[in-house]
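Excluded from the complex is one protein chain; the other protein chains are retained at their positions.
Entry: chain A
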Amino acid sequence: MTRITVGPFNRVEGDLEVRLDIESGRVARAEVTAPLYRGFEQILEGRPPLDALVIAPRICGICSVSQSIAAASALRQAMGVVPAQNGVLATNIAHAAENAADHLTHFYIFFMPDFAREAYAAHPWHGAAAERFTATKGSAAREALPARARLLEIMGLIAGKWPHSLAFQPGGTTRAIELGERIRLNAIAGSFRGFLERVVFADTLENVLALSTPSELDRWRDGRAGDFAHFLRLADALALADLGKGPGLLMSFGAYHDADGANFRAGLRASDGTISALPSDLITEDVSHAWMRETSRDPAASRSVPDADKADAYSWCKAPRLAGEPVEVGAIARQAVDGQPLITALLASDGSNVRNRVIARLIETARLALSIEGWIKALRLSEPFCETSGEMTDGRFVGLVEAARGSLGHWLAVGGGRIERYQIIAPTSWNFSPRDSDGVAGPLEQSLVGTEVGDAGARAVSIQHVVRSFDPCMVCTAH
């Protein structure tokens, strides 16, 4: 057996180290390390509660809006305020824009460049993949980055700027949108649809979302232009559906609430396909393998105090568990729990894996583009965007939202008008969790086991595909 270390593991958000025990050319055991700790939870303690709106989003530059709305959601309960409906819609538009921008960044900048590597030079498809996706040089980024920047112009109108905005308040959003601005929002949504339909899918969003079975997807792909079909052909050539199997349980906190409830429902999907209500009171965090002092397992009662010399620890990330189990989160979980037909069928066929995670992100992007169009239309421009009443109260409050990469929770305790405790469990805390006190490995650690590395060792591209298929956000992970 040999032990290899992969790091700095780049083209993820933040830094990452993976240690692998290799037996007969395959991964026998994996350990995942979040190598950065900044101490946001310690920084928040003792501050006025509303300061969380400044501090918390700065955990993460790529899912800053998600962090903002998780904080705003917890504070909303503390203040007993009902947000203005326009504020809810404007938040949804901005949040969906961030979510979709993150999916584009992942696909074009983080994930696809691995197919352009020299290690694949002998494959007949390599020339086209390299022309399109080579990191910083491929033709795709020349289209994807401007499309992303254009989509993020939604932030200029609703949020002032991105990342790190104070527009997302407990009572709604801080800028009332006028008619001209709604027209501009529509134009941006139109540009985004145009990019998706021309470059990503080479088909209408409606046609893409009508696909509901693996065989329909295969037929649709054949002979089709566009980067999604390109990916599907690469995924088949490399059997990516057999790579990086998830642990089985998929979780979503639910997202994009409007007058009709959550656009993406909350819940838990078991590996047999049954979907149940989310037992959010059974969320715990274990610090047995984290460089953290012992504390309560209940995020509503725990604190974070680093202990860099702790024996048996190997990550700054704690180990979140739901009813004692590791769970996978992300677009695939969100779409599965929501019952999206194609993702449901793909999961029934071959479960959570590298291929299906990427498909779920792009299907979700198509859904988000349609939702954004609908929310812009639903704004009632003569009505308020922000409810400004509400007084801060002491107590324990929870904000549960979905970031691009999955379920994000903020547990806030207010006492004497100040933050007593603040605990954050981020999406990649779930996916890239270290082992717990029972020795149960986290989702990525389980997914890597069995991956073939052959003679390439630490340079095996298969490892890159598995890790990046989760779209890790390491700056959120340990925060």
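By definition in this document, a contact is a pair of C-beta atoms (placed from the backbone, for glycine too) under 8 Å apart; a residue touches a chain by one contact, two chains touch by 3 or more; residues count from 1.
Note that contacts and distances are computed from a predicted model.
Comparing "Cytochrome bc1 complex cytochrome b subunit", "ATP-binding cassette domain-containing protein", "hydrogenase (acceptor)" or "sn-glycerol-3-phosphate transport system permease protein UgpE" against the UniProt entry of the hidden chain yields the protein name "hydrogenase (acceptor)". Check A:R3, A:H123, A:K161 or A:K377 against the missing chain and you find that the one touching it is A:K161. When you scan A:G25, A:P48, A:G127 or A:G454 for touch with the missing chain, the hit is A:P48.
For chain A, the list of residues touching the undisplayed chain reads 5-17, 33, 35-39, 42-48, 50-51, 53-55, 58-62, 64, 105, 109-110, 113, 116-117, 134-137, 141-142, 144-146, 148-150, 152-167, 169, 171-176, 178, 184, 188, 306, 308, 316, 381-382, 384-386, 388, 458-459, 464, 475.
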